[in-house]
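Notes for the one structure printed next.
Just one protein chain is left out here, and the rest sit where they should.
Letters A, B and C name the chains as they come in the text, with residue numbers starting at 1 for each one.
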Amino acid sequence: MQRIGVFVCHCGTNIAATVDVKAVAEALGHEAGVVISQDYQYMCSESGQDLVKNAIKEHNLTGVVVCSCSPRMHENTFRKAAASAGLNPYLVEIANIREQCSWIHKDIASATDKAIVLGKAAVAKVHLNAPLTAGESPVVKRALVIGGGIAGIQTALDIAEAGFEVDIVEKEPTIGGKMAQIDKTFPTLDCAACILTPKMVEAAQNEKITIHSFSEVADVKGFVGNFTVTIKKKARFVDETKCTGCGLCTEKCPMKKVPNEFNMGLDNRTAVYIPFAQAVPKVATIDPNYCLMLKNGKCGVCSKVCTAGAIDYKQTDKMIEQKYGAIVVATGFNPIKPDKYDEFAYSYCPDVVTSLELERLMNAAGPNGGTLLRPSDKTHPHTIVFVQCVGSRCDDEKGKPYCSKICCMYTAKHAMLIREKYPDTEVYVFYIDVRTPGKNFDEFYRRAVEQYNVHYIKGMVGKVTPKADGKIDVQASDLLANEQLHINADMVVLATAIEPDKTARPLATMLTTQMDTNDFFTEAHPKLRPVESATAGIFLSGACQGPKDIPETVAQASAAAAKAIGLLCKNSITCNPCVAHSDELMCNGCSACEKVCPYGAITYQDKEFRMPDRSTAIRRVASVNPAVCQGCGACTVACPSGAMDLNGFSNSQIMAEVDAICK
Amino acid sequence: MQVNENFEPVIVAFCCNWCSYAGADLSGTNRLNYPSNVKIIRVPCSCRVNPMFILRAFQKGADGVILCGCHPGDCHYTSGNYFTRRRITLLYSMLDFLGIERNRTRLEWVSAAEGAKFAAVMNQFVEDVKKLGPNRRLEDLRCRKQ
Amino acid sequence: MLKISAAKLNDLFDAISAKQTLYIPVDREPNAAEFKKYESGMKLSASLNTIRSAKDFFFPQTENLADFKMNGKNIEVKDIREESEDFVIFGVRACDARSFGILDKVFLSEPVDSFYKNRRDHGTVVTMACTRPSETCFCTTFGIDPTVPEGDCAVFFDGENYFFLDRTEKGTKFVESISDMLEEGDASKLAEVQENARNIMKKLPLANLSTDSFGGDKLNELFDSDKWADLSEACIGCGTCTFVCPTCQCYDIRDFNTGREIKRFRCWDSCMYSDFTKMAHGNPRTSQLERFRQRFMHKLVYFPANNDGEFGCVGCGRCLSKCPISMNIVKVMKALEVK
Partner (left out) sequence: MQEAMIKRAKELLADGTVNRVMGWKRGEFSYDITPAVFETAEELDAEFVCDDLTQANVSKYLIKESRKEGKILALLKPCDTYSFNQLVKEHRIIRENVYVIGIPGGPKIDIEKIKAKEISGILSVKNEDYTLKIETIYGTETMPYYEAISGKCENCKSKKHVVFDELIGEDGDVLESNRFEMVEKLENMTAQERYDFWRDQLSKCIRCNACRNVCPACTCENCVFDNPKSGIDNKAAADSFEENMFHIIRAFHVAGRCTDCGECSRVCPQNIPLHLLNRKFIKDINSLYGEYQAGADTTSRAPLNDYSTDDCEPSIVHERGVE
């Protein structure tokens, strides 16, 4: 038999002014199972809590109902009070008679009636409450960072700094990501390589950091604190441990006509290559699509010249398995290819380039050694047109609906650098709006306009037409002057939209994290939990979550690291006990619950059961991992047999509340 | 339709803990008025509400049932309310198909900041149900209050 | 014999229903007749039988037994029984009429079921002789003559007139109550109609079905038969056979909480259901084979064992036409028959 105590709070006059608290206590005292029903001035006060504690001890209570303010306010207070008196904290229910009763109703009679009904519902519910104990789950003290761009590097460095082992998985042969390809950075115009490469080296040298370059995540199992990840180390046909990065092989390789990805295909590399001089790890990689030895079995030059004996044509992909407590996603972004935009002539005019291609053209380590020349005829361009929002803020299917955020600033940077270095060059920028919210950003943009005389024109470029004389006709509208323009340009630079890396979606599936329709990872809360994914133990760093510039990326990377460190610091995680659980005897194993679980908390196993007819049967049944389940209850409704139920908000508890309210 | 002035409908409101229940609290904090007919049941997420609960409420004497959750896209559990939206759309459509009055059921998205909206929604809903009169088409006669 | 012409039948119904509630079978849709409370103008169904049997009148599917109310720590029990009003069921077939006798044996033996008895006492059963049996009919197997049905009063139709034969005291009272509408008539054509029907009965596909292999003394061999596995294999465990059956009489007692009181009611149960006779310790019959066997053993062995050899089946054929998978008592009897 239940022994329930009811405690009605006056909250000074907050409740007592409109609710007849004595009448509420009196009425609830007659409810089945209620052995004591009291009212008090301030139930949350020290002495109010003592009242509850003493009653629990004195009357040996099995459940407590507090009629007071919102449970969002003091549920924890009373749970703690109950626990200190020896009652399981989850045997406490709150009837919200302040925010949802006394404060909204003026008429004492009806407010009192409602308070009684709310109290009865809480009593009906507490009858069915079960003591719950928060479980614990151990934490593996190692983190995985997926992606080795500036975001991944920063996150890894911060985590390592805190003293935890951290692995970086990078799909390219070197870490560094997009930032390594960038020439200068806004708004300070300092050299990207100068600030990035020391960090890359730091990561490589840090004892706590292991870099798996040329590797991909193949499988993720487990849950917060206890992920098991399979990493595929792709065959690079070079023994990383032996290669010294001397580069002799790359010099001697006879296959010299491979488009160089690092320079955006603007020049060529060899079949065995090191992406760039400061690559980390500085290890050669053989491209099997071009290597004559791997393709035809004839050549072997690199193997002959390598004094370290590092070349290994027989190398295969290798799978390694590792356990992690936390995973940080830092898969970054890519600019879209503007080849769908026929009006910009990108696919057939070599002098129409994207901004990232321009970065390489201007970079000292780029194809032209830092001199800006037209790709077509290697002449100096005198008129350059920049087109903003190519594929960003787009309604059609060719582009992206969002603003890519970084283009306005890097275009201002490009324009300024060109005007600085080549004052004889006219620079036009066509824009929808110029967006410069950021520290020193607007000043930077204004410098481009005011000091460097860059022609900013609000308007759209309608058509880019290469002409027979090698010039490019740019037809555009000037919205402010309300006129059509034709600019006789030498080069056109497209500020293409950026999009998440293609590997992000399959990765999200493996991680059971969520993505928006643009394939950016979804944060757990857009305001309050911006670096966590909704899946516990998975954190988001950098542009995989949304377009970001470098300082924002680094800030978020450190924030994600802080969250991961917070998790790794713990020896075990306390789990919310209000989680779903499946009644195995009732479960059909149909997988409906698994499909709606946003956390991937539900798995299935084949188990042997003794059936009602005394036979034994192997049945597929669901089981919920309480460390992963967050207690939303989506599965409980997806389950047709009612096998899935939720602790603290069970079917029977909610129906008891419904019954109590309706009667 | 004639409004029976003496008819006091029983209204059950299921509110998700993170948005709508907080929104309801906020309308209290702001001392915004809505009828005492509305009784709130707290659920972790709108997706916890089983159609069985809604039917059960009508069986036991409710005249209207309203379900409130976070705005789509704002779910604390990221996707719960999207499932809710499909389930409840289909359920309400089925109730409509069976000839149950449309205005007895409602789904509203109320955020934790929308105290005023919560009160407005409840005022409107109670008024709509009052216009319909007591639930007769989906009642259990055994539970009817004499 | 007293008679009324077919043309005046509805006048008669009007007259009966003016005094007491009258139920007649009407066509809800083609080939789907049901007993309905007579309202002026309703047409008597020409169907051979109703989908649901006539047992509902005495043993309804659900029935409130008592109310409980909690008052503080006291429980108040309210006896909600009311005296039934008098009613007439017109057009009951011979099979259903016999089923009442079977139900009586269950409900009217000590301890008497007062709910059942109350209805039985106030109901007058007016039966209707069969003239056009169906291929699913096998009432003759159980010694029923469908051309001369039992009941309080039997009615015979010769194509033009309805003839009335009172068979019990209640029946006599019924005929007296309508005597002013009846006239003495020539029943000579009736014998011909009856003879014709009896001849058809003999030619029915199930006419030779025999009960020789069944009865209370055949318990062990039938219970242990290896045929049950095959017979029950396709059974989906629904309650259709049970609920359309005129003789199935099992029920469950349940409580319903209205919020203010507890209503204790009984409702039909089916031995085909997995929770049938489930007790605190569990369920005595855990497989569908056992449940399936229970139903037929009850009708063909246990019931005759306890009731002077009377079988718990009247051969109405409802389960033959309604079972979703077409498994039925005839197939069971034929399979278990000792040839």
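Quick notes
What we mean here is this: a contact is a pair of C-beta atoms (placed from the backbone, for glycine too) under 8 Å apart; a residue touches a chain by one contact, two chains touch by 3 or more.
Because the structure is a prediction, the values reported are computed rather than measured.
Shown chains touched by the undisplayed chain in the intact complex: A, B, C.
From the set C:Ala54, C:Leu182 or C:Leu320, the residue in touch with the chain omitted from the display is C:Leu320, counting the whole complex. Considering the full assembly, C:Ile200 is the residue among C:Ala154, C:Ile200 or C:Leu336 that touches the omitted chain. Considering C:Phe68, C:Phe87 or C:Tyr273, the position touching the chain not shown turns out to be C:Tyr273 (whole complex). One of C:Glu39, C:Glu160 or C:Glu233 touches the chain omitted from the figure, and that residue is C:Glu233.
The hidden chain makes contact, of the residues C:Gln20, C:Ser84, C:Asn118 or C:Ser134, with C:Ser134.
Remark: the residues of subunit C touching the chain excluded from display are 28-32, 34, 46, 48, 51-52, 61-62, 132-136, 200, 203-206, 230, 233-234, 236-240, 242-244, 252, 254, 256, 263, 265, 267-270, 273-275, 320-322, 324-328, 330-331, 334.
In the full complex, subunit B touches the hidden chain at residues 51-52, 55-56, 58-59, 72-73, 79, 82-83, 85-102, 105-107, 137-142.
Residues of subunit A in contact with the chain left out of this view: 516-517, 585-592, 595-596, 604, 617-620, 638, 640-643, 651-652, 655.
Keep in mind that, in the parts below, only the chains that are shown with their structure count from here on.
Seen from the Cα centre of subunit A, the chain whose own Cα centre is farthest off is C. Centre-to-centre separation of subunit A and subunit C, using mean CA positions: 69 Å.
With centres taken as mean Cα positions, subunit B sits 34 Å from subunit A.
Residue positions 60-61, 143 of subunit B each touch two or more of the other chains. Among the residues of subunit A, those touching two or more other chains are numbered 659, 662-663.
Subunit A contributes residues 70-72, 96, 98-101, 103-107, 110-111, 113-114, 117-118, 121, 514, 522, 524-526, 534, 578, 596, 598, 630-634, 636-638, 646, 649, 651, 654-655, 657-659, 661-663 to its touches with subunit B in the complex.
By the touch criterion given at the top, residues 30, 32, 612-614, 659, 662-663 of subunit A touch subunit C in their complex. Of all residues in subunit B, those touching subunit A in their complex are 10, 12, 17, 21-22, 24-29, 31-34, 36, 39-45, 47-53, 56-57, 60-62, 74, 76-80, 83, 87, 119, 143.
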